[in-house]
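Note that this complex is displayed minus one protein chain, with the remaining chains in position.
After this line comes subunit A, so read on.
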Amino acid sequence: MFHICLLMFSPQNYPLYIRSVPSQNELKFHYTVHTSLDVVEEKVSAVGKSLADQRELYLGLLYPTEDYKVYGYVTNSKVKFVIVVDSSNTSLRDNEIRSMFRKLHNSFTDVMCNPFYNPGDPIQSKAFNGIVSGMMVQTG
């Protein structure tokens, strides 16, 4: 069983959605993801300087650690997605991660379209949950 952890942050960098499978050692994931925000911020600000319009949302591998690989993605409204996978998980390559992010982005857009959702609140949508669960089963 591979670990996989998904987090989403508001533009102010507080978590909107956290999901990790399996759930033990969740705290360590939190720390890992939180620290990865350093890199995300740096990348986002670096992108801002050049080529502002042709921005690639996918940030790629943020930084390597011994145990995990951390990937990042930033939407145009500066909502950040981060996926953490075990370093030993070789089934997930860059392309798979990229498509996972795209899928997430799509369903996040659906969440935002919900008039009852207040941007900045934690995401509690069942549909979103379902999609994330599906993704995790596929990859896990």
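Note that in this section a contact is a pair of C-beta atoms (placed from the backbone, for glycine too) under 8 Å apart; a residue touches a chain by one contact, two chains touch by 3 or more; residues count from 1.
By definition in this document, contacts and distances are computed from a predicted model.
> Tell me the UniProt name of the left-out chain, picking from "Protein VACUOLELESS1", "Ribosomal RNA-processing protein 42", "Trafficking protein particle complex subunit 11" or "WD repeat-containing protein 55 homolog".
UniProt protein name of the non-displayed chain: "Trafficking protein particle complex subunit 11".
> On subunit A, what residues meet the omitted chain?
On the side of subunit A, residues 12-15, 18, 26-27, 30-31, 34-35, 37-39, 42, 62-66, 115, 118-121 touch the unshown chain.
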